[in-house]
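Below: the structure, in structure tokens.
One protein chain omitted, others in place.
Going in written order, the chains are labelled A and B, and every chain counts its residues from 1.
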Amino acid sequence: MSATVAGTGSRFYETAIGKKIVMAVTGVILVGFVFVHMTGNLQVLQGADKINHYAKLLRTSMPLLWTARLVLIASVVLHVRAALQLYALKAAARPVAYAKKAHRGATLASRTMIWSGYTLAIFIVLHILHFTTGTIHTDFVEGDVFHNVTTAFKNPLIAAGYVVMMGFLFMHISHGIFSLTQSLGLSHPRYSAAAKTVARVLAVIIAVGFAAVPVAVFAVIAK
Amino acid sequence: MTLNALNANVPEGPIEKKWDTRRFEMKLVNPANKRKYKVIVVGSGLAGGSAAASMAELGYDVDCFCYQDSPRRAHSIAAQGGINAAKNYQNDGDSVWRLFYDTVKGGDYRAREANVYRLAQISVNIIDQCVAQGVPFAREYGGTLANRSFGGAQVSRTFYARGQTGQQLLLGAYQSLERQIGAGKVKMHPRTEMLDLVVVDGRARGIITRDLVTGKIEAHAADAVVLGTGGYGNVFYLSTNAKGCNTTAIWRAHKRGAHFANPCFTQIHPTCIPVAGDYQSKLTLMSESLRNDGRIWVPLKAGDTRKASDIPEGERDYYLERRYPAFGNLVPRDVASRAAKLACDEGRGVGPGGRGVYLDFAESIGRLGEAMIRERYGNLFDMYERITGENPYQVPMRIYPAIHYTMGGLWVDYDLMSTIPGMFVIGEANFSDHGANRLGASALMQGLADGYFILPYTIGNYLAQSKGPKIDASHAAFKDAVKGVTATTDKLLASKGKRTVDSFHRELGLLMWEACGMARNEAGLTAALEKIPQIRAEFWKDVILPSGGAEMNQELEKAGRVADFLELGELMCFDALQRNESCGGHFREEHVETEGANKGEAKRDDDNYCYAAAWEYKGPDERQALHKEPLTFDNVHLTQRDYK
Partner (left out) sequence: MTRTFSLTLHVWRQKSAKQAGQFAKYIAANVSEHMSFLEMLDVVNQDLLAKGEDPIAFDHDCREGICGSCGFMVNGDAHGGHRGTTICQLHMRHFKDGEELWLEPWRSAAFPIVKDLAVDRGAFDRIIASGGFVSVPTGSAVDGNAIPVPKTEADLAMDAAACIGCGACVAMCPNSAAQLFTAAKVGHLGLLPQGQPERDRRVLAMVGQMTAEGFGHCTSTGECEAVCPKEIPIAFIARMNRDYLEASVKERPQANRGGSG
């Protein structure tokens, strides 16, 4: 708190709004990534050839792949860093909590972004160890995505775990997509009202698209 | 009682040239020297806020004080309707002269012509200034400013920002003030109350304040003091004023030698929501515009307790339409208010307690449709429903008059200086421009005219000529004043009687409302003059206060204010008693037309009372001395108002 008027602006990232804009821009990149990732994944349903071919395609150019990976890693790092800094700010901004606190309009998703965020962060690490490096996969075959996926999701616990994680992803991005339109100032008198709905629909498509793979694999096994 | 004529220091020459003449005559302060002059501004409403900002822009060293937690909260913020200006944007024949004429006539010929003319002249600059500040006035589709008409005028000259004109104008002034605060040109003292004026060698040289958070009593020295502390309507306890509105600053200045003019001139607003119970803390105004489409009525028979919907047309008395066929429901505020009181006095009032009349929109809704009424008054209807729990689309509203504005205040000359050299009084706190009755949309105009465009000039003229010695707060006069204020504060804090401050305030308010409210008479005023000193004595003997002096103590704040109301109330009654005429908001039951078409209507006495009554404080429990400023009307001819 300052008792005086600073009189001038401060540096972009020092303000909460600057951090939120960083979160929003990295959020756009990450949502874009998960969307593409999801559409790619759906090829599992089309059989081994299709998905393995796709996986191979992605690896045609290692420099390109690593550029993309670096952008994603940087996005995650910046996103998480801003989130942690803002979360610390929140605690400092209200040192004494309310004895009673009601909620008017705030969705569960909007109030639990940090928690869904933590969960997803852990999930991403496990997911990379699971399907990218194979470190924690019990039967990992380098380059055979179809095999890796189907063997993993035969395990009902893993399949269910992935579905649950997609629930968290839905929560996180259903609010995140709306929130990033706010942070980036994409409001419009006529279309703003639709932003929440669009965000939710997009989040459902992504989450269901992802969840379709473990569910389908498990369903086929179960037959 | 002495009878001295006061000199208003009005410039010579034709009325159109007076302000130009004065501005040319005035001595100027060298721009480089302005920062060496310290000016104290008490109050941060339209008048005080605009004055503080404008003087800081000129280069003066300004200290501004307000009792609220922020200068943005002054009660100017609650004004709904609008602000008048002689722009003639509507091409409907408006002019400076017409605004001047309407204001003098509306004030029932008890205002100073030269001041009113200047107000009308300046009105056009105010609109320009406010627009430039970003005040979001209502606009037409072509992008030009919209206007509406208001009571007492036949032209559309009122500028407005929805129903929140006062708020928007105040925020404009507040933003200008904050700009100066941010730039270090104004030192703001929020939550600080002025408790005394310090006069040294006959000149105002500072004030004593109490910090409402820490309780610290402090002295502030300056080269001039400006009071923009608003009106004293809360002497009636229930009014449309904010709870904190008080007379303390002007009353204590009065006790230091500033004459108090026309204290009995108070304005009653006819369309307020009636009192619901004895816990009622304030009254809420509903915009006067409601009278454009609502019809006012009471049951024909006294003691009729049926629901409004059960009373057939034939058993309703649309008394304003009956008595004033020409103006009907749109008669001026004072006339409408008195007619409502009369109906209730006859036992025909409606609602709990019987102090209310119906304002019925059924006919308008039938004629125009509910949608149209909703568009025009939707926010007001919502407000009414929020407060009363009744839906005015289905049942008639209940309204009753309430105290709204005080035309009286500290006497000032043409330069807005009080009878204490170096102390200026602006806005509602002074008495100058509205005579015995203020027209709608004129209060905002006056506050901003004083603050933006008059005081910043006239105070320079004073400062340029008053080369007093440098004085700081260590001067003996300040020490004495601090001692006095501390003693009074300690006395109140030590008081452990049985009655709360509010109970005394309620008692005084009720008495004032009965004796010195909408209608006054000699017997009532005389009785009140006996009763008020008794209440005052009991107050000092039996009031109970919590002890905390070095912390926020809202009871102590109230107690100091009520103590002053208890003295002011007496002066108001005395002023009302000496003014043996009816004019504007001052209606003496003995002074009415006894015959002809206007039988029963207010009767002015221009031969004997065409003056402003300025009272001089003579000491505790002493009768105050009357000074008269004769009012001459060279440009507007004195006529009786007629609304039949």
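Basically, contacts are C-beta pairs under 8 Å (C-beta built on N, C-alpha and C of every residue); 3 or more make two chains touch, one makes a residue touch a chain.
Please read these numbers as outputs of a predicted model, since none were measured by experiment.
**Student:** Identify the residue among B:N84, B:Q180 or B:Q624 that touches the chain left out of the display.
**Tutor:** Answer from the full complex: B:Q180 touches the omitted chain.
**Student:** Based on the whole complex, identify which of A:A106, A:V164 or A:A219 touches the chain you can't see.
**Tutor:** That would be A:A106, which touches the missing chain.
**Student:** Please identify, in ascending order, the residues of chain A that touch the omitted chain?
**Tutor:** Residue positions of chain A that touch the missing chain: 1-10, 12, 14-21, 86, 89-90, 92-107, 110-111, 113, 175, 178-179, 181-187, 189, 192.
**Student:** Mind pulling the chain B residues that touch the left-out chain?
**Tutor:** 50, 53-54, 57, 68-73, 75, 77-78, 87, 89, 125, 127-134, 136-145, 161-162, 164, 167-168, 171, 174-176, 178-185, 188, 190-191, 213, 242-244, 276-277, 279-282, 284-285, 352, 383, 386-389, 452-453, 456, 496, 498, 500, 502-503, 544, 546, 548, 551-552, 554-555
Just so we're on the same page, only the chains that are shown with their structure count from here on.
**Student:** Measuring centre to centre with CA averages, how many angstrom lie between chain A and chain B?
**Tutor:** 61
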